[in-house]
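All protein chains but one are shown at their positions in the complex.
By letter and in written order, the chains are A, B and C; residue numbering begins at 1 in each of them.
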Amino acid sequence: MQRDISIIAEKIDETALQAGRKSSAQMGAVIYFLGVVRDTEGPDQIAALEYEAFEKMARHQFDLILDQVEKRWPIGSVRLVHRVGRVGAGEPSLWVEVTAPHRAEAFAACQFLIDEMKKVVPIWKKAVF
Amino acid sequence: MQRDISIIAEKIDETALQAGRKSSAQMGAVIYFLGVVRDTEGPDQIAALEYEAFEKMARHQFDLILDQVEKRWPIGSVRLVHRVGRVGAGEPSLWVEVTAPHRAEAFAACQFLIDEMKKVVPIWKKAVF
Amino acid sequence: MSVRVHFYSYCRDLAGCAETIESISTGESLAVLLQKLFLRFPKMAAMQRSLLVAVGVDYQTGDYILRDGDEVALFPPVQGG
Partner (left out) sequence: MSVRVHFYSYCRDLAGCAETIESISTGESLAVLLQKLFLRFPKMAAMQRSLLVAVGVDYQTGDYILRDGDEVALFPPVQGG
């Protein structure tokens, strides 16, 4: 399984990332997930989220999750980009690409990756009003 | 829920389709699914798949599925493009975009849509060697 | 009355044509129409358990009573995606 984890301060460039897809005629399913900053937090209107990461540990924890993904499902590749710093409402803070031979495993792996990230990867956010 | 179903003979232009996304700061999750023609069918190497659709019924059946999606989950929009005619190995035959406030419903709706499509939408394929 | 029947995919190959006209009496069901078609296209009878049948753009079962102007479609399991 190819893997590529990035934690960046710049805007996520979906088009450039997609152009970098290592497409293969063995991979019948490709999934992209974008986590977008919403303009509300409960009852409050927000302008942005300020993301902070303990970057070295975040990379390691992502790697541990991907080790599990690799053991559980036949996945071709996973690429993930998480932004840090200020991310405006309406902008993506998370971009994930999963390629796999079949869709069931692609969906399962993509959801597992995000669910686990939200439990263990040391990234935090604060609302900016 | 916005919906847009296309059945086309031309190549799927991911970049152009994505540029047409009606982004909204209420939609925290965006999923893209690409179904790609694999270069094998069981033990055989194939060059392409030839897709045929009963187009009028296909559109209607997609609409019935989307009626169910709309009832079950709070979804912002669904766009779907299915190619017909010859689709070469390595090329996408199916492109789906789902936007929703949260990821759980986006994943559920996207998977439901594809699963149901594979049961009821009158599209067929033949291997081209 | 007469009913137009469309064949798709593998059904078209089995029938050797994309469509045909079948005569039936008023009040007859889809099941009766299918039996008549299977007599004319015996190869299709062999796959009748997996055959999908629509009238217009909706799936129908054998007890559906055909009406004048109905367009029937016969096809194998779908395989989109």
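As a working rule, contacts are C-beta pairs under 8 Å (C-beta built on N, C-alpha and C of every residue); 3 or more make two chains touch, one makes a residue touch a chain.
If you're wondering where the values come from, they're calculated on a predicted model, not measured in any experiment.
Trainee: Which displayed chains does the hidden chain touch?
Mentor: Computed over the complete complex, the missing chain touches A.
Trainee: Could you tell which one of A:30, A:46, A:78 or A:94 touches the chain left off the display?
Mentor: Hidden-chain contact among the options goes to A:94.
Trainee: Out of A:12, A:89 or A:123, which is the one that touches the chain we can't see?
Mentor: Missing-chain contact among the listed residues: A:123.
Trainee: For chain A, enumerate the residues touching the unshown chain of the complex.
Mentor: 35, 51-54, 56-61, 82, 93-94, 114, 117-126
Here is the rule we go by: only the chains that are shown with their structure count from here on.
Trainee: As a test of whether you follow the contact definition, which chain pair has the most C-beta contact pairs?
Mentor: Ranked by C-beta contact count, first place goes to A-B.
Trainee: By mean C-alpha coordinates, which chain is most distant from chain A?
Mentor: That would be chain C.
Trainee: Averaging only over C-alpha atoms, locate the centres of chain B and chain C and give their separation in whole Å.
Mentor: 27
Trainee: Distance-wise, how many Å sit between the C-alpha centres of chain A and chain B, to the nearest whole number?
Mentor: Distance between chain centres: 22 Å.
Trainee: Provide the C-alpha centroid distance between chain A and chain C, rounded to the nearest whole angstrom.
Mentor: Result: the chain centres lie 48 Å from each other.
Trainee: Name the residues of chain A that each touch 2 or more other chains.
Mentor: Within chain A, the residues that touch at least two other chains are 103.
Trainee: Mind pulling the residue numbers of chain C that touch at least two other chains?
Mentor: 81
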